[in-house]
Every structure is written in structure tokens, then in C-alpha cells.
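Yeah, one chain of the complex is gone here, protein chain that is, but the others are all in their spots.
As written, the chain order gives the labels A and B, with residue 1 at the start of each chain.
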Amino acid sequence: MIKALLKKDLYNLSTYKASLIIIILFCGIAIIGTNAINIAPAIICGIIGMISLSTFSYDEISKANRYILTLPTNRKELVREKYILVIGTTILGGILGMVLTIIVVNIMNYLRPENIINLDYQSLIIATIGGIFAISFLQSVQIPSIYKWGAEKGRIQMFILVLIIVAILVGIYVLINKANINIDIEMINNFINKFGIMLLIISTIIMYFISYKIAYKIYKNKEE
Amino acid sequence: MDNNIELQNVSKKYKDFELENISFNVPKGCIVGLIGENGAGKTTTIKSILNITRAEGTVKIFGKDSKENEKEIKEEIGVVLDDSFLSEYLTAKQVSSIMKDFYKNWDENKYINLLKEFNLPKDKLIKDFSSGMKMKLKIATAISHNPKLLILDEPTSGLDPVVRNEILDIFRKYIEEDETRSILLSTHITTDLEHISDYIVFIEKGKIVFNLPTDELLENYGIIKCSKDDFTKLDEKDYIAYKKGKYQYEVLTSDKNVIRNKYNITIIDKPSIEDIMLFYIKGEK
Partner (left out) sequence: MNIILSNSSGIPIFEQIEKAIKEAIFSNELREEDMLPSVRSLANELKISFLTVKRAYDGLEQAGFIKTIQGKGSFVAPKNLDLIKEEKLKEIQGYIEKIYDISKISNISEEEIKELFKMIFEEEI
């Protein structure tokens, strides 16, 4: 059943084919134009990840969920499918971004042998995972808010929510500073270098998981 | 088990509307029409049957509890909802590839044949279909897994008479194919029901007003047209409601033979279902 739901969403998204190609071309040019090579995968993955959320709008326009609940499936599968779709497209976007960056950089190096760009694969991977982390944070807030308030309204509520969460984080930072707690910068740097990627991946998974639990709880009792 | 659907005391409370103790059956082999004004509770009733909305009371489908055996039951039901479908941005062909992953019994050949029969294009986006075509596609989608039960919410609203008749013929054919099948359809276009339904359930303000065989309504009910004097002679038990006019009284009775035998009244017209509905809603009692 999840397969059927995924098919429906991917068919819906296939109407984006043309604009997606334009976006990717644009990103390719941007990589050449600026030297912000490491940011490119994050941007592409962000765009694709956010486009996948537009399937909520498609569902809303056709009141699709009401109909789908008359088929042999249930609310749990509906929510689960959305997370599989969103996480899948986001990861795919990250990989696509990395591949694209590598291709563009190699073409450039071939065309301009006098101006070789050295690609640091490790920082490219870290930047991509960092990008996925940032986007997963947005999505984890956005999906439950869409279930709560709808795809159109949800967008505004999401920005408010993100602002609140950022404000809380900044607040905590300020408090820590004020309390004059001595933080050994060196130690943190070492820690991130050692466990950074793992930490990002684990927090991404935890965020998605908590978000899924909340979204299901909201949707379980929603009127269709 | 002679009923495909059994509703017992189904109730649902909203802020501004309440569905109260709805009980009725959809017998095997029968077409049951659910009528009522917009907002009377038809859609809520259908949503409760399908477990889309959580209502109190019990709903049994094919003799099984609809909440406990939800997936199993839904494999055997075909549903058409007036304003809701998978997506408008799909082609009929893509619909089939999606539905075959939902239903174990999805019959792609049957679906393709239905598309041909209904003159529906396979590769055009649904959003470019006319409203009649959209409805035919929804019906083709609902019957291509050979369900035992069809549930349809307003399948003919907003369509022209020719298309409406074509659609009624599809339903007739569906039920003739296997006489243990049933159809439950809600509509506010009652003329459609006179020619297709076996029972009519009339809902008004969240309550059932009557649940009667269609032929009883059409054969036994009558509209008496009489003077004020004649009206005052009528026993209150012998009529359901009346409308007072300047020059005549119109009175709805559930048994015109009783009136003929008991009173000296000559004009008793045959009512349409719409007439009967209007007497219940607007008539005085």
C-alpha cells in the first residue's frame, strides 16, 4: 500500500520535471560562477526536499486523503509514506548534489587546466550531511504543522515555529555565555572533527523519528 | 447474513451538527438511496460507514465489524466520493498502476475495457476531463476490483441528464452481474432514485425520517388536493403533513387507499419522491 501511495506522489511530482532540470542547470552555473563549491549539494538537496513537501498541497487540492482512506490502507501508512518520500528525496537530493558538483568541477578543471580546483571530498561530504541536517530540521517541523494546520496555512505556522525554536536555541546560548561557563573551544572542535558526521546523522534520524510520532498523533484524530 | 451493510445507532457530534442514532440496512441485491438536503447528514453517514470519521454505534459490513476488519472489508468495497480522488494530476493509466498496488483483486483488463466503454482517454491528465468524464473515471476505478459493495456519495450531482442516465445504467449493469452485490448511494437528485433504488432512506437534520421501499412510496403515498372543509374532516392519523394554500389544501398521505375508502375525496395525485421530501421538510403537521 505504501508503494501505491509513493507512486501517486511521484506521479504528482513528475509534473515538476521541467522546472527541476532548470534548477539543476542553474545550480551548475552557480557552482562555476562562484567558488562556493561545498554549498551546492546542500542547496540542491534543500530544493528537492522542499519540492517533495508540495505533495501535501496536491493531496489537499484533490482531498486525496479522504478518498485514500476508503481504500485498503490506514492513517498510519499514510503518514509513514510521507516520511519515506520526504527522507528519500532529501537523501537523493544530497547525493545528486554531490555528483553534480564533482562532475561540474571535473569539467571545469578539464576546460581550464591553468586554474585547477582541488576538491576536498571530506568537506564536501560533511557539507552535504550538514545540509541534509538543516533541511531535515525544517521538514521535521513542517510536516507535523501541515498535518495540524493544512498545507497552505502550515507554511506560515512553520516559519513561526522555526523562529521560536531558533530563538530558544539563541536564548540557551546567551544564557550559557552569561553564566560564564567555561567551554573549551579546542575540545569542541576536536569532538566535532572526531564524531561530527555521526552526530549529525544521529540527530537527523532522531528528529525525523520524533517528528513522525508527533505527525501521526495529530493525524490519527483528524477529520477528513 | 442478508445485509451487506448494517448500521446500528450511529451517532456523531460536531460543534454545529449532530448525527443521531442512524440505523438502517443495505440488503444484498438491493440499491439503497440516501436522500436529504445538503447538510442533512448524508456525507457524514457515509464517512461513518467507511470509518473515515469516528462515530459511535456499530457498523457491520458483510456481517463483520467495520472497525475491527477494516482492511479486509475495504478490499471488497468500491467507493466514489463526489469531490475527492487520488489526484487531478494523473492519467487514467497511472491510476491503474497505483490501484493495482492497493487492491489484491485489481483487474487491469476490466479497467481498460471500461475506459474504452466510457470513451475515456488513457494518457490525458484528469484535470482536463469534463465533470462527466471525471465521474465515469471514478466509477470505473471503483468497480475494477469487482467489489461486493459500491458506496457512492452524490455520483450524479452537477451532471447533465444524458450523462446521469448513462451512469445509472452502469450501476444497473453492476448489480445485475452478481445479485449478491449492493449499492448505497446518496443524492439530492431524487428523480434518479425513482428509477433505480429499491429502498429510500430519508435523512433530515441528522435523523432518519423514513426508510421505505421505493415502490411503496410511489404506489401508496398520495397527495390529496381538497378544500378547507374537506381538510377539516380528515383524521390527523390519516395524513403526514399538509400545505395550506389560498385556494386549496395539499395533504400528504402514506396510504391513498385508506383515504379513498374513508372519505369522499376524489383528487389524489401520485407524488414524486421530491414531493414527499418537501412535505416532510416544509409541510405543517
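General observations
As a convention for this text, a residue touches a chain if its C-beta (ideal position, glycine included) is under 8 Å from a C-beta of that chain, and two chains touch if they have at least 3 such contacts.
Please read all numbers here as calculations on a predicted model, not as lab measurements.
Taking the complete complex into account, the chain left out of view touches B. For the chain left out of this panel, the touching residue among B:G158, B:P213 or B:G283 is B:P213. Check B:K71, B:H195 or B:K233 against the missing chain and you find that the one touching it is B:H195. If you put the missing chain back, the residues of subunit B touching it would be 29-31, 172-173, 175-176, 179, 195-199, 213-215, 218-219, 270.
The rule is simple: only the chains that are shown with their structure count from here on.
In whole angstrom, the spacing between the mean C-alpha positions of subunit A and subunit B is 46. Interface residues of subunit A, counted against subunit B in their complex, comprise 1, 3-4, 7-8, 11-12, 15, 58-59, 61-64, 66-74, 221, 223-224. Those residues of subunit B that touch subunit A in the complex are listed here as 47, 50-54, 70-72, 74-75, 77, 79, 81, 83-90, 94, 97-103, 151.
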